[in-house]
Each structure stands twice: as structure tokens, then as C-alpha cells.
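The structure is given below, and queries will be raised subsequently.
Note that one protein chain of the assembly has been removed; the remaining protein chains are unaltered in position.
Chain IDs A, B, C and D follow the sequence of writing; residue 1 opens each chain.
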Amino acid sequence: MSSAPASAPPASNPEAPAARPTRARARFSVPGNLGRAVLSNRKAMAGATLLAIFVVMALVPGLIAPGAPGAELYPPGQGASFAHPLGTTSYGQDIFTQFIWGARASLIIAVVAGLLSTLLSALIGVSAGYLPGATDGILSLITDVFLIIPAFPLVVVIAAYSKGGGNATIIAVLVVTGWAYGARQLRAQVLSLRNRDFLVAAKLRGERTLRIIVSEILPNMTSLLVANFLGASVYAILTAAGLQFVGLGNVNTDSWGTMLYWAQNNEALQAGLPLWAVAPGLGIALLGGAFALLNYAFDEISNPALRPVRGRGARSDS
Amino acid sequence: MRYVLRRLGFFVATLWTAMTVNFFLPRLMPGNPAIAMMARFHGKLNGQALRAMEVAFGVNAQESLLAQYFAYLRNSAVGHFGTSLTFFPQPVSGVVLGALPWTLGLVGVTTVIAFFLGTLIGMVGAWERGGWFDSILPPVFIVLSAFPYFWIALVSILIFSISLGWLPLGFAYTNGARISLSWPFIGDVLVHAILPGVTIVITSIGGWILTMRNNMIMTLAEDYVRMARAKGLSPLRIMIDYAGRNAILPNLSGFGMSLGFVVSGAILVEYVFSYPGVGYMMLQAVLNEDYPLMQTLFLIITLAVLLAILAVDAITVLLDPRTAAAS
Amino acid sequence: MRSAIRPSARSGDAVPDPILEVRDIRVEYPTPDGPARAVDRVSFALSPGEFLGIVGESGCGKSTLLFAITRLLAPPARQTAGSIVFKGKNLVQLTERALREVRWRDYSVVMQSAMNALNPVKTIAAQYADAMRAHGQTERGAIRRRSREVLSLVGIDPVHLDSFPHQLSGGMRQRVMIAMALLLSPELIVMDEPTSALDVVAQRSLMAEIKTLQKSLGFAVIFVTHDMSLVGHFSDRLAVMYAGVIVEIGPTRRIFEAPGHPYTQGLLDSFPSVYGPKIPLTGIPGAPPNMLMLPSGCRFHPRCPKVMERCATEAPALYAAGESEIRCLLFDSARA
Amino acid sequence: SAAAAGGGEGGTLTISDAQFLWSCGFSPYNPQSNFLSVGVIYETLMFVNTLQNAKVTPWLATSYAWSDDNKVLTFTIRKGVKWTDGQPLTAADIVFTFNLLKKFPALDLNTVWAALSSVAQKGDDQVVMTFNAPSVPYFYYIADQVGIVPEHIWANVKNPVTYADAKPVGTGPFTIERCTPQNVSYVKNPDYWQPGLPKISRIEYPAFTTNPPANAILSTGGAQWGGQFIPNLKAEYLSKSRDNHYWFPPVVNVAIFINQTNPLLKDVAVRRAMAFAIDRGRVAEIGEYGYEPAANQAGIVTPTFASWLDAAELKAAGYTYDPKKAIAILEQAGYKRGPDGVFASPSGKRLSFTIINQSAYTDWVAALQVVSQELAQAGIELHVQNLAGDDYSAKLYNGNFDLAYAYESGGPTPYYEFRQWLYGPASAPIGKSAATNWERYSNKETDALIERYAQTTSASEQQEIMNKLENVLLQDVPLIPVTEQVDWDEYSTGEFVGWPTPADPYAQPFGGYTFPDWEIVVLRLQKK
Partner (left out) sequence: MPLLEAVSLTRHFRIGGLFGRTLHAVDDIGLALREREIVALVGESGSGKSTVARLFAMVFRPTAGDIRFRGRSIGEFRSRRDVLAYRGWVPMVFQDPFSSLNPVHTVGYTLDRGLKLHRPSLSRAEREAEAARVLDSVGLSPGLQMLARYPHELSGGQRQRVGFARALSLQPKVVLADEPVSMLDVSIRIGLLNLMARLCDVDGLSFLYITHDIASARYIAHRVVVMYAGQVVESGPTEEVLHRPVHPYTRLLLSAVPDPRAALDIAATDTGEPPRVIEPGEGCRFRFRCPLAVGLCAEVTPRLRPAAPGHEGACHVTVGPP
């Protein structure tokens, strides 16, 4: 009746069977799994693919569209043709070339402004959340004030003031007006982490505050930080485009917002050169859309509860 | 009590900071209003007019910055906002009061509509998760929300006004129409509001959908929703009264903020649609270095945000008994 | 030489005229690595007025089973097989609309955490009223009267009807929940760890109260918990679950006196006692299996002290052993 | 449309032009909005037609006369003119008006009191104006640019500088019916002093915040008169209706102002080289869609002022597009081309300049891209700095630039523009705001010429002086005229006729800013 316990685990290690990391990949808090997660989410894939295309455009525009984007080399106001896939502007510039080169500025603004404001958000938000009492009070107040102060008018004022400063100023403006929202979110997240025992444990271990923030708290917020970055990037793309569109950017830069400004000034839509306005508009829209999709999907990735239910297909035998 | 004090401190600090920023920022800009004004005339003005304007605007009356600052604080407190330079010699208060209703009417109403529609779509989307409704509307609107507003506005003007001729291409009402509370005029205003309004809704609804949908999905997993099902309540009641009402709470504070941002968000809308509201006025004030106008608009926007937050605080307390307890 | 008696064949004569008959329920959660079968072919029957306890370690599928029985499974969970016959009606086949009729009127549910199971933004009275209105009681006075009545039953001052959940203590909330379950005098109340969020002292006194109510009002109870000792005193019958299946079911007293399944024995061996001699306890070695990678054969065999060779290959059925049924090849009298 | 419904039998004229929102003030002395009232509401003493060699038409004054020494100007005031509140216009109103400008210099937009010494009434219908010195050119400012206001109303205005004048009372053919920030509605003055005029009943003047809607409303027939740049005129406007027409008469030069205090630009060789290196035709073609003609180095706007041009001199100077010549000039002057193709002075300074420009004027931004490409070919490096309006203006007025793309206001003869360009005393040191002469040109002889012109009414003498001034431009190249700024004018003959045309240039065509000319136009217009 009883036989040798063939598969009984060694007594010294009772939990061994369950210890195999079988479900490791179901958790996404570890950055290494991010790529996999993105691959498995259709929306994320769509966003990532779009973004990849733009990144290629931004990195090697010369390969796709040789020639200077601003040069007035061709007959003006041409329709789409083999030589000019999107036609030429009223000034005789090749719209396709401008479109390809324009990706770089928009992408740089998106990424740099996104990164910097996320950094600022993280710094202020995490400090406010983790440090006690007065520090939190002051930092929170600053955050709230920046949230309340109307951003776009502020952007307009600063942009008008720092006219001609180019992308650097626009980025600075976007960061100054864009960090507060994220800081507030991050602070809330830190508050929820703050009383987690592992932070107490780190403190009891003897870690210094800065190290606790940097190496214990921040890595736990990667998903929020990424979401934040993506959100800040969308904000940067749209706001920068809006600024350039009303002529508050540097109108000599090669960016989609500037293209739109010129197209709008020459009434490209009405004047029979719709591609001049449509292309950069779509560029901004798709770049923004790529970030938005990634963000939307990222919510699902980082929050298992939001994962899509695929109604059909998974039904097994019964 | 402490809560009220904290709120009060927050309001005062915010207001003061905003006012200070708003005082110093324009003064850091180069040039002066008279020069800015000259620039606008594209050379049609005689060069001597510059002197005339400098005198009229009093820009050369030198007073120390600090004295100006305190005068400004004092005047703002008693509602003295000075004379607009862009709309010289109209008082700023009149200019702003004339423009504010249009902005509140257009952008304010559409923001509210976008919030409710977005909340509704997010709610139903989460409720019907995975269904066709949920697979189409939320992603589409979320991607649309990343589109540049002005671009959508321009394209829709091209299609609906210029090509099809269905809708007016700008303005708040037909030129020459007498402003009155008559039905024809109201109808006229509504027709003019369709295009700007719809484009605002289309581009701003995505954010609400996303947050509401996420909140709703979380809420739907709550035990009390399951409990409501167990009680045999009708699906509509569960969706709205049990899940929806709880899911909307986190969205409210965002809504308060955005209501205030109506005024700032109006800039591009009004620019594209020649809408005579405060957003366009803001842009003009900046371009013309119209400090008094700029400052008043800033103040109004800040006040609007604060008021909206206050209102939302009150609504939240009404909707969520726990907040009252927490304070 | 007894043959394995299938529960379906047996339930009829063991429990005359059951109010609820659960047969071969199977519930799955789709996961990226394939479906996880959280409940697998669970069958049992319940007589009117009976108190059935269901115990098992955390994660063995108790809540899932309970939600399946009450048709409250939320996506992504899916019931892929089985029938639930309640008062002659197969709940599985009822439409959502028809189910709404039955719910709360005929059976009600008390959930684990009352804080989460009460809508935080509505008063207790409003939540009671919702339930009664959904079942045709629309007269305000009657609703109010009945609400006060049930609250008094569980020993809470009816002034609390106008309180919001957060204004009540944990114990009060649990009582409010139980009162809500009594609103329409159902014949069955299903309880999912209704006391686990409470302090031990409060836990025991609430249990005693439930038992008293059940005796006086005569409803049947299905009581889910992972705290074996809790149900020891209260339940008439006990079902022990392990990894999605029932491994032992029978009269409570009998199981405590002579646990049949090695897992049940292990469970009972894991509780130190305040009374009696202080004996070293060993517990059960190993950890519960991963629902996605269930061991072949008997699901308990990797941890079983009495494991046999065939346990690894042969999945045991429920075998009758006296008044109990036990899912262990030791009791497979046909082969033994 | 709703507007047309209220038009009455004379019809409603709708003007389309990109403006900012209206402030609904109509003071004729508020430079921001006086174009809305000077002429149609507040009339002037005379009408001086820029397009017909300063031809003068009597208006509120029936005649004028200069004293022999050109220091006293006497106007005779028209009888029977009424303010729209029924009071008669008198010579006292004119005297009051000018003395108001004296009392409040902020109102004196043309600084007429810089030249005037007194204004007094003589008899009951004459006004005598006495000048400090002979000041013939001031006639234009005094007679054509100052709107006359009623003493019985303005005498009661406490502070005319900040007076909005929301309900103006003038002598003109129209009155304000209603004003909102979005639109001004004018309605005809039934008691206008010219019997039978105006023929049109109403004017609507909406405020467009940007060009596109203004253009769209114009091309879709919502407006009949427009004054804005339409990028693709043919496709967007002319093709829409056979009644749609345009006329873009040039009025002033758009020029590269050369800072005369810049050590490198002080060398006339550099300036001349630049003048040769720019293909004005191409700039006009690409930057301005060919609607603005190329300018000439003599600085005379043609064809408008063609009679003033000393064509022989211009030809002799030979400023046609010739980059080789430019290079030759520089090499001759000792400049050496560096490895990057840019010339450097004998002392080693590279010919690299920054030109400031208005970022809002996209046509200029485009034009300067062409200019910089062309200068590069001649070995001169040009950085274009597009600035916001106020920033640009501050730099321009204060002389903080190497080069500036700009223009000065003109007048009924080329003299006005030349005076603004070249008159030394009107300038200011670098760092101080100069009303005109932004390039800081300073030449005693030139100043004397300009002063002499002001003393003569003799056409031949004026012509002789102008020839000399043109020569200054050709020889000294203080600035380089590139294109000619035009009055953008689009009009539809579908509803109204009587528009000014090249064949009948009875007034400057477009309404906005060209006051009082647009009064003259709306008085001519009538329903088809």
C-alpha cells in the first residue's frame, strides 16, 4: 500500500517545488520584462512601431530624404509627384524632405522635455512624499502652485520673452510648466510606499535617506515614471507644436510645428497645397499618438487589473 | 479645522505666487508696449507716433519696480486693473468682462461636456470591457487626444466651412448681428459654436475616458460591486450608482483643474476660430506687452482654477462622505 | 468491495431533498500561460437549514467556488462545466435577468471584508433599500421598518441606518452585512470568510451570533474559511478543499475526530493548542501547488506522508468512507 | 446673410481684413484705431492723393494758400457742413482741433507742432497756420492726416489722451451704429454734406484674428473688399468669381537698413557689393509671390512715383543683379575670400552679418532666406534673426543691429520716405530710440537738401532735389531697397462698382490704415 515517497521533496527544503520561478514573467515591475510586456500588448506594439519609425526618421533623415529641408530649390507650389512625394511649398522647398527632417526636432523636444520634467517630478515628488513634515508641506505647496498657475499662458509669455532661443528655450519652458502634475502623482505613490516595511527595513539596516530614495523607492516606481515620461512627452509635443504654430517658436527651425506655421501662413489648405499642412499635422498627431498608445498600453502592463479581457479564444476543453 | 486652514493657506499662497509671477514675468520682456504697438502697424504709422504713444501709455513714467509691485497688489485687491494698452483706452476690467462670457460659454461648456461624455464613455467602456464599444471608442479618442488641437480645427474648417459650407468658419456670431437674448441670436451663437466646440470635445475627451475607464475597471473589481450584483440590482443601477459614482471621485479633482484651465486652453481655439474670448486676448496681450491686460487675465485664470477647485472640493464632499470625515 | 460512489448518485439519499445541488463545477482563470483551473469538478449537496463549512488553505479555490455557486464570477474567471441546481432551478442556465429575481430573495451573500463590500458613498439605509426595491418592495415605510428589524436582529442600534460605512467599526460593519443578507429572509446564505478581518475575540463572538441566527431563522449556510478551527464548532458538515478539489467531505465532528485524508490530518496537526499537552507539531511539508502546474495524479502526492506509487499517476475520485467521502487512493476500496 | 438683411437699399459693404479684436473706441488720435474713424467719421481738411502725385481735393476746407515765404498756410473752411448731432462745423472747430494737439502732444501723431508755431482763426471761415520755418511737406500731415473734431464735444473731454470716444460725432458720411470686439457696424449719415452721398447704406468691418478666415470670407463672397495678403491669389480668390479683382499699387520700399556705425559696414564697398549681390527679382518672386515688385537702388517706388525717377542715373549706376561685380568690388577694396568662401577685411574680419527681421511677417522671413543664399554666393555671410515684433522694434529703433529688414512710412511723394531714411537730425545715437533714420545715416549735405525741399513749392526745384537724393542712395548705399511694399487690395464688382483701379487711381485702394482714402472710396461705391 505505501511505497517509497518517490517525489517527496527533501525535508530541509520544504518549499522547493513552488520556488521555481515559473510565474516570473507575469510580473512586470521589473524593468527587464518591459520589452516582453510591450510585445505582448497590441496597443503597445502599435505605439512602439510608430515610435520606432519616427526614431529612424530622426536619426538618419539624410538617408530617407537627402537634401536640405529649408533650401528653396524647386518650382514652388508643386503637387505630389515622383520627384516630390508630397509636393513642394510655396517657397519651392520639398515638403517630403521637410517632413522627414522635422521628425528630429519634435522627437528631441518630446524626449528631452519628457525626460527632464520626469526627472524634476521625481526629484520633487519623491522628496515630498518621503521626507516628513515641513519639507513635504513646502514642496507640495510649490507643486500645487505650479499646477494652478495657468501653464499655456505662462508658456506663451516665456516663449515670447525668450524668442529666438530655439529648442532649448522651448524645452525649458515645457519642463517648467510640465513637471508639477507628475510630481503630484509620484508623491501620492511614494506616500503609499512610505509605510511599506521594506523601507523601514532599509532604514533599520542603516541606509542613508538619499540611498533609500534612489535605490529603494525609485526603482519601485518605474511604471509610474515611464507613464509620466510618456505623458510629459505628449504634453511637450502638443504644446511645442502649439507654440510654433502661433509663431512663438523659432520659425527657422526644421520642425513640424514650424512647417505648420508656414503652411498656415501660406494657407496651404486653401491654396491647393494641403499636404504641406496635413503631413506635419499628421506627424505630430502620430508621434503624439504613439506616445499616447504606449501610455495607454502601459497602464495595462503595469496594472494587471486593466489588462484586456479577450472574450473568446481562450476557452479550453470542457 | 486644520483642513480648512490648510486649504486657506494653499489658496493664499497660490494666489500670491501667481500674482507675483504674473507681475514680474512681463517686465522681464524686452521692449515696451509702445514699441510693441508700433510693430503691429507694419510701418503704416509715422515714426513720431511712437513718442505720442509712450506718453499716452505712461510707459516712461519711471517708478521703482518694488513700488510698482505694491501698487499692483493694492490695485488688484480693490479690483483696479488699469487701462488696457491693446484696447487703449478701454479699462481692462471692461475688456475682460466683455470677453469672458464667450470663453466660459464655449470652452467652459465644452469642457463640461467633454468631462461628462468622457466619463460616460469610460464608464460604459469599462462595463462592456472587451466589447466592440470598448475596443473602438476609448483607443480612438485617446489617440485623438494626442492630435494637435489647432490642426484638427484647421482641417475641420477646411472641410465643413470652406469646402462644404455647412458651418461658419469662425466668430461667435454673425457679423452685424445685434447681441440680444432672442432665439435667433442664440441659435446663431450655437451654430457658430458647433465647430470649435466639437473639436474641443474630440481632442479633450480622451483623457477623461482613459482615467474614468481605469478607475471604473478598478471599481468594478470591488466587493461592493459584486455585492450589488448579488443583491440582484439592475445593471444600470450597479453601473451608475455603485461603480460609476465611486469611480468618478478620483476624476473630480482633475476636473476642477481643467475647468480653470478653460481660459488658458482657449488660446488656440480662439486663435483659430477668431473667437472674441479671453484666450485670444491673452495672446494679444502678450504680443503687445499689455501688462495690465496680461496680469488681469492671469489673475482671472488663477482665480478661476482656485474657484473651480473649491467647487470641486465641495462636490467631492457631497459625493463622498469620507472626505468630510477626513477633514 | 465497494465501488466508488459518485457524489451525484449519492447526494440524493444522503441528504433528502437538497435545497442546493452542485455538480461537477469547474472554473478557470485564463492566464498568459494557459488556463488555471481554480475549481475542478466540485460536487456537493446542501439540505435546507444545513450549515456547511468549506475549509482549505489560501488559494485553493474556495472563494472561486463560492462565486461560481452564486453566479458572481467576474471576468476573467469562467465556469466551464457543471450545474448548480438551486430549489429545482439550474442557475447555470438562467439568464442574468432571471437570476436577478432569485438573488437575495432566495439566497444572499456575506463577503469577507465588510469595508469593501459596502458601497462607501451610500448610507446603510440606502443600500438596504436598493436591495429591497430590486425585489419589488417599494413602499418606503415597509423598507424602513424591515431595515430596522434586521439591524436589531444582529444587535445594532437602528440609528446606524443613516450612517455611512466608514462611520462604523469593523465588527459593526460585519453585522450590518449579515443583517443585509437577512433582509428578504432567504433560504440560503453564503458566507466568504465573513470574519477574517476581525480580531480573534470579535471573530468568535460574531460566529456565535451567526450560529444563533441560523438556528432561529432556519436558513442554510455555506461558510468558507481557511481557518479550520473556526468552523469546527459551527458547521454540521465540512468540506476540505485542496488545490481546487474537495479532498474530504463529511460530518464535521467525524472529520475532526478521525480525519481521513492525509491533508486533513496535516491541517489538524498544524494547530498548536492552548489546552492539552504541548506536543511538537510538524505541519505539512512543502507548499500548495501552482494552479498552472498541478502535479499529476493526486494533487497532494508531492507533500503526502503516505504517498504511494500510483498516487503520481492516478487521480483519485471521492471514495465513501463511513459518513464521509474522501479523495484519496487509500480509500479506494475497489483497488486496495 | 443676416448682415445684408439690414442693409437697406444702398447695400451693405463688408470689409475683410486681418485685424485684432476691436476696442470700440474711435478717437481719431488713438494710433491703434484711428483708421476706423479718420475719414469716414472725422473728416480732414483736404484729401491728398498719393497715387496721383499728391493731387489735392478740397474737403472740409474749400481752398488753401501758402504765403510767399512758405511759412504761413491759410485754409478756407467749407460752409454748410454739419456734425452728426446737428451742430454746424465752424472754423473754430479747426482751430480747437489743432490747439488740442498742441496741448496734448500724445495726440499729435504726426508731430505737426514740431513745425507749427500757431493756429488761429481769421474772419469767420478762415484758419491761419503759422510755421517756425518754411514747411511745405507738412501740408500733407496737416490737411490730410488730422481728423477734425467738434469743439462742443471735445472741449468737455477731461483727458483726451485716454478718451475712448465710443460714440463719435463727426462730419463724415457714416456713423457708428454698433460695435463689438468682433465687429464694427457703420451706417450711413443721412445728412451728409455732399448731397446724394454716400450711396451705400452700411459697412460691416469684422475683426479677424488671423488671415485664413479673412481670406476665406472674401473668396466665398461674404465680404466685398479685402486688404490682406492671399498666398495663392489666383487659386484662392480670382478663380472663385469673375467679379473678383485685385490691385496692388506699391507705396514704399522694403529695404535692408545698413547700420552706418558698424565698422565693417562703414566701408561703402561692402554696401555696394551687397547691392549688386541681391537678385531683387527673385526675392520678389519667392518671398512675395511676385505680387510685390522688385525695388530699385534709387529708392523711387515705381510705377507709383515713376515720374520722380532719374532713370538715366539709375541706369548709369547699374545696380542690376551681378554677383561677379559684387565680388570684384570687394576684391578691389582689398577683401580676401577665406577658405569657407566668406570674404574677410584686410584686417581679417569676416564679412558675416546678422539681419534682424519681424518673425510675424512670413513673407519677409522667406525673402531673407533667398537674400542670405544670394549673399553667400558673393562671399558675404548673413544670419537671419527673426524676432517677435516688440523685440525687433526695440532693436531697430535703438540701432542694435548690423542689418535690418524694414520699411519707413511714406507719403504722397517720394520725399517723405527719403526724409525718414536720411534726415540726420531725426535720428538718435545708438542705444537711444530713433523715430526714423534707423540706420543712423548722417550727412550734412543730405540734411541740407532735405531742408531745402521743405522750403519750396516749385515742382522743378523739388524734382532737382529728389534727383540729388536719389544719387545719395546710388552712390552712398545707406540702405538697399529690395522690394516694394504694396497696398493689398482685393475687391468684388459683384455687388458694388466704382472701385479705384490703375486706370482711375482716385484714392489709395484698401481701407484699413489708408485713411482718409477709404472714405473717398466708399463715397464712390454704389450698387451695381
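Please note the rule applied: a residue touches a chain if its C-beta (ideal position, glycine included) is under 8 Å from a C-beta of that chain, and two chains touch if they have at least 3 such contacts.
Since this is a predicted model, take the numbers as computed values, not measurements.
*Asks:* Please identify which residue in C:Pro35, C:Pro76, C:Pro165 or C:Pro288 touches the non-displayed chain.
*Replies:* Of all options in C:Pro35, C:Pro76, C:Pro165 or C:Pro288, contact with the hidden chain holds for C:Pro288.
*Asks:* Taking the entire complex into account, which one of C:Ala74, C:Ala98, C:Val200 or C:Ala258 touches the absent chain?
*Replies:* Considering the complete complex, C:Val200 is the one touching the chain left out.
*Asks:* Check each of C:Val39, C:Met132 or C:Leu230 against the chain that is not shown and name the one that touches it.
*Replies:* Of these options, the touching residue for the absent chain is C:Leu230.
*Asks:* Which one touches the absent chain: C:Asn90, C:Thr138 or C:Ser270?
*Replies:* C:Ser270
*Asks:* Over the whole complex, note the residues of chain C touching the chain we left out.
*Replies:* Interface with the chain not displayed, on the chain C side: 57-58, 169-171, 198-206, 208-209, 212, 226-230, 232-233, 256, 266-268, 270-276, 278, 280-288, 303.
*Asks:* Taking the full complex into account, what residues of chain A touch the chain not shown?
*Replies:* Chain A touches the chain not shown through residues 12-15, 18-19, 21, 23-24, 27, 29-30, 196-198, 200-207, 216, 219-220, 222.
As a working rule, only the chains that are shown with their structure count from here on.
*Asks:* Count the C-beta pairs in contact for B-D and for B-C, then report the pair with the higher count.
*Replies:* Between the two chain pairs, B-D has more contacting C-beta pairs.
*Asks:* Express in whole angstrom the distance between the two chain centres, defined as the mean CA positions of chain B and chain C.
*Replies:* Chain B and chain C have C-alpha centres separated by 54 Å.
*Asks:* Measure off the straight-line distance from the CA centroid of chain A to the CA centroid of chain C, and report it in whole Å.
*Replies:* The mean C-alpha positions of chain A and chain C differ by 47 Å.
*Asks:* Would you pick out the residues of chain A that each touch at least 2 other chains?
*Replies:* Chain A, residues with two or more chain partners: 160, 264, 269-270, 309-310.
*Asks:* Can you list the chain B residues in contact with two or more other chains?
*Replies:* 29-30, 129-130, 154, 162, 221, 271, 287
*Asks:* Provide the residue numbers of chain A that touch chain D in the complex, in ascending order.
*Replies:* Residues in contact with chain D: 70-72, 76-77, 90-92, 160, 163-164, 247-248, 250-252, 261-262, 264-267, 269-273.
*Asks:* Considering the complex alone, what residue numbers of chain D touch chain A?
*Replies:* Contacts found on chain D: 210-212, 215-216, 219, 230-232, 235-236, 286-287, 289, 359-360, 362, 365-366, 369-370, 373, 384-388, 391.
*Asks:* Could you list, by residue number, the parts of chain B that touch chain D in their complex?
*Replies:* 29-32, 35-53, 55-56, 83-84, 86-90, 95, 98-99, 154, 157, 161-162, 165, 169-179, 188, 270-276, 280-281, 284, 287-289
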